[in-house]
Every structure is written in structure tokens, then in C-alpha cells.
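Here it is: the structure, laid out below.
Just one protein chain is left out here, and the rest sit where they should.
Here is subunit A:
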């Protein structure tokens, strides 16, 4: 609570004297980009930038949903497993519809609709258990994380679910092609991010999320329907996981029990690197976007150099994440 109060007070001054807390993630991003440029001349090439952004877009879209969940004081650990189940079911639905629909976009659109629906339904399930069942979000989503993960293993019979090759060929451009040279995944990520920023800053829903995360009791007394707002954040999260999977499936055309492993931690890390507070009350969608790009670039930079032993990849990643958060915390008085 004490975190969010000075922010509101400092808001008018932001344009004139940007404090470290605001620009911290940007400084970290700039430093990473500088490091990348010095390591490899191809770092800023069109191909490399679009590669990194396109493959970060799944985590990015999921992380924007997570920004809302975390801002309102919740947590969703199930998103990675949920993504795997949605991918698996989408592939099964599409394969199953081929005899009746034939090879073409109608099958793919039906698969996409199924993906969004399952995502939404999973979100409703999580949300209802948390808001109506009064169970801790951590426990509910830890439980559904396990349920979704074994469900995909079961559906795939322990192996890999593969999309029919002809349909995969039709679907493929959704990941690999784009508009005006910008791949579709990046465009969708950008649209979701802009939409998320507007909802967070300019709508009563966004302000209610922050209010609930900041102090649930006060929010309740201010006649905010706490349960419904919370429920909506989980549904939104589920739908956004569905959207991310729509872009993921055309990349490899397959889903297995390894799909989306640890995506939940990457999404949460991106949200926190971006300046949203883990205990809720303050959320920053554009910060999440910066966080996602930082995480994507770390992996990219590690692959573009050979000074750091691959055994130490995890350590490098850890140092950068802590550094990025340290940069923004440095400006805070105690």
C-alpha cells in the first residue's frame, strides 16, 4: 500500500523528472541492447529482432494477462500448463474436423475458436474457485497447473500431438508471415499490449484492479464488486493464454507435455521486472512489455556469444533479472 501511494502523488511530475522506478526497466533494456551490439554485429539485424520479438510474443501476451491478475492481488501459476492443454486440444479438434470440413481455413478457424473457448473456460474455473470457493489463488492454480499438465500428457498418450501436415502448411503463415514486414505474432502482441495499457489506465476496471490489490477491504467498502473484478482478471488471463496458443501452434504444429513448461514463471518474472508489484496494488502494462523483451534478449544474447559457458546460462539470466529489478528499486526512499 505504501508503495502505490507515492506513485499517485508523483504522477503529474513524471513527464519532467522521470524517477528511477519508472525508467529502471528501460535502462536495463538499453544496457542489454548495448551488450548485444558489442557481442555480435547481427544483433540489431531485422531478422534477429523479429526472431526474438516473435518468439517472445507468447509469453508477452500471457504476461499482459498476468499483469491484471497480479495487480489485483492474485496469482495464476497454471498458465504454462493451460497453454499446453489448449495447444493439445486445438490440434485434436483440427485433426478431428478435417474429414467434415476439409483442408482449409474453416478447420483452422474452428480450432482457434476452440482454443479461445477452452482458455476462457479454464479462466472461469480458476476464477470461480478463488472468488466463490474462497481458496487461495496460489493453491487453486497450483492444483490446476498439475491437472492441466497431466491432462496434456494423457491426451498425447505420453508422446506428441501433431497437427495434420496439410493443415499445418495452411496455418504456418500465421507465425512466419506478417504485415509490412512485421510478423503477425508481434502485431498481435502489440495490439494486446496497447489494449491492456488503455484498460489499465483509462477504465474503471483497471482502477478497480489496482484498488483491490492495494486494499481489498477498502475496495469492498467503496462498493467495488471485488469478486467479480477478480473473476474477470482470471477469465481475461485464460482468454489471453488462448490467444498466445493460436500463435504458438502454427510454429511447430505440435504439442507435448514439454509445451509451455515454466512459462508461468517467465510471465510472472516479466511482470515484476516491468515494475508491477508482486503483492498487488500497482500495475504497469508497458513495463511488462519491456520485461518480456528483456527476458527474450537474455536468451538471445547467450546464444550469440561463446564467452559464457553454457553451464552458466542460468546464472547470467538470474543476474540480469535481479539487476533489472534493482535498478528500479534503487530510486525508492525508505
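Here is the rule we go by: contacts are C-beta pairs under 8 Å (C-beta built on N, C-alpha and C of every residue); 3 or more make two chains touch, one makes a residue touch a chain; residues count from 1.
Here, contacts and distances are computed from a predicted model.
> What is the protein name, per UniProt, of the chain that does not appear here: "Putative tricarboxylic transport membrane protein", "YNCE-like beta-propeller domain-containing protein", "Carbon-monoxide dehydrogenase" or "Substrate-binding domain-containing protein"?
Per the UniProt record, that chain is "Substrate-binding domain-containing protein".
> If the hidden chain were put back, which of A:102, A:159 or A:195 would touch it?
Hidden-chain contact among the options goes to A:159.
> Hey, which of A:22, A:95, A:164 or A:254 is the one touching the hidden chain?
A:254
> Can you work out which residue in A:48, A:164 or A:317 touches the chain that's missing from view?
A:48
> Taking the full complex into account, what residues of subunit A touch the chain not shown?
Touch set of subunit A with respect to the missing chain: 40, 42, 45, 47-48, 51, 55, 153, 156-160, 162, 176, 251-252, 254, 256-259, 261, 299-300, 302-304, 306, 310-311, 313.
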